[in-house]
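See structure below.
One protein chain omitted, others in place.
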Amino acid sequence: MLVFIAIWQALAAYFASHTLPTPAIVATVFWQSCVTGELPFHLGATLLRLVVSFSIAMLLGCALGIVLGRNKRLDAFFDNWLVIFLNVPALVTIILCYVWFGLIESAAILAVVLNKLPNVIVTIREGTRALDQDLLEMAKCYNLSKHDTLVHVIWPQLHPFVMGATRSGLALIWKIILVVELLGRSNGMGYQLHLFFQLFDVASILAYTIAFVAVIQLIELMILKPLDKKALQWRR
Amino acid sequence: MLVFIAIWQALAAYFASHTLPTPAIVATVFWQSCVTGELPFHLGATLLRLVVSFSIAMLLGCALGIVLGRNKRLDAFFDNWLVIFLNVPALVTIILCYVWFGLIESAAILAVVLNKLPNVIVTIREGTRALDQDLLEMAKCYNLSKHDTLVHVIWPQLHPFVMGATRSGLALIWKIILVVELLGRSNGMGYQLHLFFQLFDVASILAYTIAFVAVIQLIELMILKPLDKKALQWRR
Amino acid sequence: AEEKTVIRVGVQAAGTLEWELTALQDDPAVKASDFQLKIEHLANAEAGKIALQSGAVDMIVSDWVWVSSLRADGADFTFYPYSNTSGALVVPENSTIHSIEDLKGKHLGIAGGELDKNWVLLQALVKKSNLNLDASVKKTFGAPPLINEQIKQNRVDAVLTYWHFAARLEAQGYRQIIDGKGILKGLGISENVPSIGYVFKQSWAENHKQAIKSFLAASKKAKNQLCVSDDAWQKIIPLTHVDDVPTQKILRQRYCEGGVEQWGDKEQQAAARIYEMLRSVSNKKLTGQSEHLQTGTFWAVK
Amino acid sequence: MATMSDIHINIASKFYPAIGRAGQHLAIADLTLTLKSNEFICLLGPSGCGKTTLLNIVAGLDNDYKGDIFAGQSHSLPKIGYIFQNPRLLPWRTVRENIDLVLGVQSSSAVVDGLLEVMQLTHFQHVYPERLSLGMSRRVAIIRAFAVDPDILLMDEPFVSLDAPTARQVRELLLALWNERPHNVLFVTHDLREAIALADRLIFLSAAPMSFISEIKVPIARAERHNESAIEAFRWQLLNDYPLIKTLL
Partner (left out) sequence: MATMSDIHINIASKFYPAIGRAGQHLAIADLTLTLKSNEFICLLGPSGCGKTTLLNIVAGLDNDYKGDIFAGQSHSLPKIGYIFQNPRLLPWRTVRENIDLVLGVQSSSAVVDGLLEVMQLTHFQHVYPERLSLGMSRRVAIIRAFAVDPDILLMDEPFVSLDAPTARQVRELLLALWNERPHNVLFVTHDLREAIALADRLIFLSAAPMSFISEIKVPIARAERHNESAIEAFRWQLLNDYPLIKTLL
């Protein structure tokens, strides 16, 4: 961390350009926008959207991914759709959602979910295809309930895929949410970042970025790492 | 496919709005922009960037992912950096790349790679952590060369993760490349879509989208599916 | 008392409309009038277009070419002038470029894209001196803030950019070669044709004629106020997000120069001519298929 | 608890489909077997002949065969305990959790405690399978199958990797459980001594495609079975009477 700041300071001092402000300036900006409550407000708005759309996308995505991974017929049918949805530009889904449903919060969330969902499905589907047949046979022959099979046999095997999807998913949603906010919300990080971009206020951009990264780091440390540790304690 | 077009036609007819043109209109626009060579030109430009940045990101990402997944010390050290890079907004990396390196092609490619790379690393790292220790021990005790171990023991186990990263990676790069082109390139799909967007020309937007999705479908059918099939023929 | 008409206006963050509406709401007379403003903040122009079309706002500021192409598609939006400030071609102070002919062989940064109106018109202008600008300069398109950075880092020789970005450069000593008005003049159009204006649904406007009239009048008054009263100007300075005085000054100057004094048949006919020029030079890309400016593009206030 | 009646196994053919350069494989051809109610049967046949394939079919894991299996008129589905050829424990659940999972609600911890005790795994009940030796994992798999109190018990070479005293103990446990509540047992082994010590009937199977060769009732009384020399004597007699067995088995 300190290394990072040191390098940054050195670079900033060397270039002495307003396109790369020093850590001190960024820290000041950061502090000010915290005090005015601006940063917490916009960060909060974005985080709320992130949590809601992330939860929906992960839940739906895991469910669909497992179903498609286990059912060849359904998979063949939906595969094309998946590729289409996976590759429709974020911009297009966002615009269409807004135009059809209005500039409302749910349209924004829907747009994010539509962008993230196919990713989750694809990852979980690969994971489901790689499931250990031996263990599934065991579950079947011992008459485990659907629920038990899912929770105790399938889910732990999907864990690395779910973690992969979660980590890169948080990042992806965060990228998309910015565009969503840019195009149709009056608050949130995307709205603010665009404003700063117009004013070419790099210090503020960096301050906001740092705030966001810090939050994600917190999520990583408080939620993902412990989850990982718990789920993987059995590994030698 | 036909179902899709039928639904679309019905919806378009029902709304009769210029925000949702009928398939026929989109097809006409598509045909015209093909004839003028405009669409192939911009599609080509984007695809070139996609191929270059995708290759770089996948190669580097797999290498780093495997290294981090196998080396706990390095991983602990780079983990924070990874989370930072994973969550720096696309917009920020793109802007900074452009500002620092100018509005040039390599800055654009770099921006895309920087956005995609952490995703690949994270996915492959999860995969590497889940590697079968038994097989690695076998490789070690039979003195397999580093190369053989990587190619014949590790890589096949990473296959589902690599496929996941490839599929969602193509989609992600495509999303980012649009922003990259929008902000600082003079050709490519992103540039064009932005123009259409300024004019609110939904028909053209859809026509370009379809062209792109078709290309990705082709990649899927011609490259990914056969690869999948070849790699998984051993599964019962 | 009668219900006040609510007018929802989509306002671009840090844009001049925000200054104006803020000043307007400070005016005690507005409180008594028959409309009530509701301001929706939006990040950029595209967000405004989405908001208008999805019905989230009643009114945004945009350009008339777009309104015409919408009308050609059957939508019933209409336009009322707001300002005629326009972008400009700017070069570094010590640049060897002194006229548009000097651009030949130079590296030009263009904000927006190849369909930027000023870029299209500039090409038309240069064509008169038998020069194909499109072929004879090296172009870099990009977002306006990035384009500004490019010239500051000497990566391009000249930039054609939006007016407030040009103003910022000017405040730092950059030289303006020509602006949008100048280009039009060179093309033989001496009327002051507004570049941007309020865009709203015609049907909606017909239903709330009176309120809209008062709003438009109040908006004009507020603009005047900003230009004549330093007090009023001081109040909105934070909204410019600029903290050096020279830039503030030039922003105010350019903003006030953009006031629309005349708006009658003559100007509208000039607009129609500009339209046809844009259409032929941009190869219909900017305007769409429609041959002429759609009737009804400009709101006929009666 | 379903009272078992006879089980009729009638497999006309079981093919494994061709994949890649490997052709289609006929694993079982024309196999007819009747397992009498609560009978203890040992299946003996060369490695790769199709014994596991047969057990999978009986367990209902493989439906892709020609023929049918008919299990009398039991009303409820028979409960199956299957000791696979490899332990198939869930690596993310401890020994105890692995056993409890298949027991579901009917979990009776006293029974499990008893089984863990006999298998000398009491101290390892909270250990994850990756931390067990193979023999220990196998014992867990055995406990799991015993604990569900099955109507049909399928055992695919369950006692390999166990040392002799442990194997002897487990064999005794198996017989005790079977005496307490009789049920059908299908036991695969390559060890003729073990088969003689346990089975009512030995069934000899041919190399691929697997089919029935012959069956032999074990004439030794259950009470005599712990007598090693009695078993050895019968084994010699068998090998002399049926020279085929020596080459096949």
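Residue numbering begins at 1 within each chain, and the chains themselves are lettered A, B, C and D in the order written.
Definition applied: a contact is a pair of C-beta atoms (placed from the backbone, for glycine too) under 8 Å apart; a residue touches a chain by one contact, two chains touch by 3 or more.
Owing to the predicted nature of the structure, the values given are computational and were not obtained by experimental measurement.
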item	value
Residue among D:65, D:82, D:128 or D:234 touching the omitted chain	D:128
Contact footprint on chain B, counting only the chain that is left out	134-135, 137-138, 140-145, 148, 152-153, 156, 231, 233-236
Contact footprint on chain D, counting only the chain that is left out	16, 19-22, 25, 45-48, 50, 52, 85-86, 94, 124, 126-128, 131-136, 139, 157, 160-167, 190, 192, 246-249
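Just so we're on the same page, only the chains that are shown with their structure count from here on.
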item	value
Cα-centroid distance, chain A relative to chain B, in whole angstrom	16
Multi-partner residues of chain A (each touching 2 or more other chains)	19, 95, 99-100, 194, 197, 235-236
For chain D, residues contacting two or more additional chains	none
